[in-house]
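Left out: one protein chain. Kept in place: all the others.
This part shows subunit A:
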């Protein structure tokens, strides 16, 4: 018996010194911490949250099982349904935001004077603290302050202007404007990045062919960035549902501006209806999940054909590209 265990130990000792053994040690050492963190702060709470969503409960005290009542409440409570409708405003905003970002990115991807300044000015809002943005726009939209002054410069009378944050017909658009202001620069940088990855000789070849800027946009730029544009539009759905900081700081969700997260925050931490808040979170997750699957399907079935089409176009351009390269080489030699 002792002999055997010695033999075993020896082989284990050998194994640990061998490449395979070392690999196992490294794999274990390098994955254990991230996995523990992931399980404690993501998956364990996630499972707990799903469980909570079937209970009527507070953070402390008794819990009663209520089945699907919390989920029913998500669709029946006026404040939650209102918040869901509200996210339509933010979705419209994001579509506008993507369009604006696309337009500006197209302009900036060509040679433009002071392009870096423009890029910087439009992108910088993305780096500002969300709470600071809240204050900036609370100040911006206050009656008689910045926005009203600027409009007065343009010839508007202050008496004809609405109260941007109080008037229920306009206040959500003001908040959507804030979120567009914050994020369009980031979208624009994304699009510029994708456009820059296009081979420049393609533009030159197109110019030689006499394509105008719009045709260049339509046939060269758009195909190369459609993936990222679609991704952004799909992301905007979840982004619209997760709008939080702007309404939280600027209006505190008053006057019909409480978005889904603002309502959820109140329900979870002010009213302490943990079960209901969990049901809201699970419902949101379900929406996000559906969007992700849609996105995967979309890319699989819509873009596959389009990519083949692009392939054929590229082969058409290639001979010209070669010609161009030859010309360039020629001029270098000369």
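Everything below uses one rule, namely that a contact is a pair of C-beta atoms (placed from the backbone, for glycine too) under 8 Å apart; a residue touches a chain by one contact, two chains touch by 3 or more; residues count from 1.
Everything below uses one rule, namely that contacts and distances are computed from a predicted model.
Visitor: From the list "GT4 family glycosyltransferase PelF", "Carbohydrate ABC transporter membrane protein 2 (CUT1 family)", "ATP synthase subunit c" or "RNA polymerase sigma factor SigM", give the UniProt name belonging to the chain omitted from this structure.
Guide: When "GT4 family glycosyltransferase PelF", "Carbohydrate ABC transporter membrane protein 2 (CUT1 family)", "ATP synthase subunit c" or "RNA polymerase sigma factor SigM" are compared with UniProt, the left-out chain turns out to be "Carbohydrate ABC transporter membrane protein 2 (CUT1 family)".
Visitor: So one chain is hidden, and I want to know which residue out of A:26, A:88, A:208 or A:254 touches that hidden chain in the complete assembly.
Guide: A:26
Visitor: Of A:16, A:128, A:254 or A:297, which one is in contact with the hidden chain?
Guide: A:128
Visitor: Hey, which subunit A residues sit against the chain that's not shown?
Guide: Output for subunit A: 19, 22-24, 26-27, 29-31, 33-35, 37-38, 40-46, 48-49, 52, 59, 100, 103-104, 107-108, 112-113, 116-125, 127-132, 135-137, 139-140, 142, 144-146, 149-150, 181, 185-186, 189-190, 192-194, 212-213, 228, 231, 238, 241-242, 244-245, 249, 261, 264-265, 268-269, 274, 277-278, 280-281, 284-285, 288-289, 292, 295, 331, 334.
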